[in-house]
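Only a single protein chain was left out; the remaining protein chains are all shown in position.
Entry: chain A
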């Protein structure tokens, strides 16, 4: 199962990516140990999605090293060790939920049973519905099932709850929590402070393509002497002057 025994789930060093004049990611170092649940927090344009795209092999870094379980992102994806829910990425309208998940399963060498994945992602009752008839939140849960189906050791979720209402969001985090309880690693990005506070062991705060704070939620807050993550966030990203 593990490519390199003992290698961290994710190890990133000196990561950079420039789009035209914009330095989307401007030198990031990050190590995620196995079993950690890490929130990548930041406002729009902080570089979260670009970082995640590079970590999972969807985008090529201009500079820097990425190792997923000690291997390249591509290799880890190919072996089904990483389950990914990218921010953009959609379902085929004419295909049912079960067919979609079964297809992804058929592409992996050792997938989990499709029915089990459907129920773990909370979409078992939607299995025969075509994607065209799903709500935004339901589609996200199907995509969560697609990320789960290879039985990954690391889940990478890019703003997983962006399209969900409050109830769907709560339900989603319950499934997520169940996954993390089995000792797996999770890296998720969000701009909801309360999600990071409630579900992550550790928060990595990004601003303008850099990591400005990294540690347990309590430590990040203590570091800036703030009362809540929101204050810490505003202070660290230099937005406090504007408020």
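We take it that a residue touches a chain if its C-beta (ideal position, glycine included) is under 8 Å from a C-beta of that chain, and two chains touch if they have at least 3 such contacts; residues count from 1.
Here, contacts and distances are computed from a predicted model.
Note on the omitted subunit: UniProt lists it as "ABC transporter", one of the names in "Paraquat-inducible protein A", "NADH dehydrogenase subunit L", "Peptidase M48" or "ABC transporter".
Only one of A:9, A:37 or A:84 touches the absent chain when the whole complex is considered: A:84. The residue touching the chain not shown here, chosen from A:16, A:34, A:108 or A:191, is A:108.
Among A:28, A:41 or A:59, only A:59 touches the chain left out of the display.
Chain A meets the missing chain through residues 53, 56-60, 77-80, 82, 84, 86, 88-92, 94-95, 99, 103-104, 106-109, 143, 146-147, 150.
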